[in-house]
Every structure is written in structure tokens, then in C-alpha cells.
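This part shows chain A:
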Amino acid sequence: MHDMRFTIPGQDLNREPFAVKIPDFQKKSEVMITDKGYKCRITNIVPLSDLERLFQLRIIDPLEREVFNFRPGQFLMLEIPGYGESPISISSSTSNHEFIELCIRKAGHVTSALFEARQGAFVSVRGPFGTAFPMAEMQGHNVLLIAGGLGIAPMRAPLFWINDHRDKYRDVFLLYGAKEPSQMLFTYQFEEWKKVSHVQMSTIVEKPDESWTGRSGMITALLDEFTFDPKDTYAIVCGPPVMFKFVCSHLDRLGIPMNRMFVSLERRMHCGMGKCCRCMVGSTFTCLDGPVFDYWSVMNLKEAI
Partner candidate 1 sequence: MKRDYSLDIHHLTRVEGHANIQITVRDGKLVDARWAIVETPRFFEVMLKGMSAERVPFLTSRICGICSISHSLASIRAVERAMDIVPPVVAEKTRLLAMHGETLQSHALHLFFLIAPDFAGTSSVLPLIQSHPDLVRAGLQLKELGNEISTVTTGRCTHPVSLVVGGLSKAPDKERLLHLRAMIQERKPALETTCSFFHTLTIPAFSRETEFISLSNGSTYPAIGGRLVSSDGVNREENDYLLMTNEYTQEFSTSKFTRLSRESSAAGALARFNNNYHLLHPKARECAESFGLQPVCHNPFMNNIAQLVECVHILEDAEELINSLLESDLAEIKTPYTPKSGKATGAVEAPRGVLYHHIEIDDKGKVTKADCIIPTTQNNGNIHNDLRALVEQSRREGKNDGEITKLCEMVVRSYDPCISCSVH
Partner candidate 2 sequence: MNHLGFEMEKVKIGSFDFTCCEGCQLQLANKESTLPDFLALLDIRNFREISSERLDDYVIALVEGSITRPDEIERIKAIRAQAKVLVAFGTCACFGGVNNLKNRIPQEEAIREVYDGKAVETMPSMKISDIVQVDYSIPGCPVSKDEVERIMVGIVTRSQVSLPTYPVCVDCKQQLNTCLFDLGEICLGPITRAGCNAVCTTGKTACLGCRGPAEELNMPAFLELIKKKGLSLDDLHEKLTFYNAFEPLATDET
């Protein structure tokens, strides 16, 4: 039935049209190589407690270092080649272009590998990802920073920011609570925060020991040390889920509007880019729409805390 016209040797079909070469996306500006990280060197490791250390990273490529910018509250995916990736909040100042600081607790696969690493080791970071604390919106108001335990890690970036723009904010309070005195991190910076940044600060522990002379109890107890107008106050609350639930409802009773309280949520994350769906809270991605949420949104999220 076929005349000559139809007996096209398949070769012809294969030849031209199907030899489509994949376009080189790397050269196309609209597609990022989403899995490529910035290579960093660990330039310093500061032990903070038995379980926590501050890692100082320096992006090796000067151009990349220049390009890398973030906002307080954002996080990175930290990659230890061979061991895996973990989401970690950036704990340094946004104005510091030389180094990135990460305050990390030894918890599992990746973080344990990092604790084995020596100064000078090479790791990689992707990001920054996620939403940030609305530092601009807070201008002209009081700022209340409440951190529990490792929650001080994401709190340092807003603290540094406030220090850099101190005159733009009214009263700034930092309430910091830890389980035990030995778990209190960054004690060496307290004086600086108080004196240089003019932050009114107070600390508390749950289980005091003989060395502890300060207060003990729940972190909300510290609120009565300070006077501020709740209506004119923004709050950032970081810590374990139980803590911020408790603190936020307390602040709510004091009269701080729910949409002026900010929290940072933690979920399992495998991509940071809204694809793996591990960090879903209801219909929201912690990595794209968070980790920073105002308390009003959190209240509306299913399964948030």
C-alpha cells in the first residue's frame, strides 16, 4: 500500500528533529541551577555549650561573596558534602559581607558531621531562603525580642540589624531564657548588646544551679521587668514550639496585636524551594511562606504548633 513517499526510513525522522540538543540552561538567565551552592571555608568555630557551636563561614569566591545577601530571619541550606543538607538560620549581621555565622546544635546526621569538621574545612551553602522579619515595618516602634534556648540563633540577625539602625527604633527589649545556666549561649555578647546596642536585657533559667544568681522560672515572668505600650510594640518570638505558643498567647493577653508578633517555624525540609513538600503546614510551605510568620497566620495554619 505504501508508495515511495511513505517508506520514510526512520533514520530521517531521527536525524534532524530529534537531535534536539538540550539548551544550556546555565547560560539562560531565567533558570537557576537550584542545587548549586556557594562553597565556603569554615574560618572559625566557637564552642558555645556542650551541644552548640558557632560556625563562621566565608564564601570563597569573592564575586559570590559580594552577591550573597540576606534579610534577618532567613535561613540557608547548609551542605556537608557526603553527609547531607540541613536548614539553618543565619545568625550573623546582614551588614557583614565577610562572614556568615551559623549557630548550630548537634542533633543528627548532618550536624554531627559538622561537629567533626575542623577549622579550614570546606562546606557549601544554598540560599538564602524564606521570609524575613519585617524590620522596616517595625521602625518607629518598640521591639520585644523573646528567645528560648537555641531560639537565640535566629534572633541575632535582627539584633545586629537594630544595632546598625538603632535610631530608627524605640525601646528594644531582649528576654532570653534557657533550661540551665550552662545552656545560655552568647553570654560573652550580653554586655555589648546592652551597652552598645542599648537593648534592655534580662535572662532567666528553668533549672538554676549554684552558679546562677539570676531569676529562675518561665520566660514570661521577665515581662514584668519592663514597661512598654503593647499597642506600639512588635514582638519576635523564637524557641521551641511549646514556648512560643505559650509566650504568644501571653503577649496577646497583654494586648500586642497578633499580626505584630513574629515567630519562626521549624519543619523537616529537604529542598528549601517549595518542592519536596516535607515542610508543609496545612497548605503552606514553611520554606517559601515562612519560616517567619506572624502569629495571626500561625493561628490560621493547620497543625502549626
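The criterion applied here is as follows: contacts are C-beta pairs under 8 Å (C-beta built on N, C-alpha and C of every residue); 3 or more make two chains touch, one makes a residue touch a chain; residues count from 1.
These made the cut because all candidates are chains of the complex that A comes from, given by their letters.
What you see is a predicted model, and the numbers here were worked out from it, not measured in a lab.
A.B. asks: Quickly now, which of 1 or 2 touches chain A in the complex? Give its number.
C.D. replies: Answer for chain A: candidate 2.
A.B. asks: Along chain A, where are the residues that touch candidate 2 in the complex?
C.D. replies: 80-84, 108-109, 112-113, 116-123
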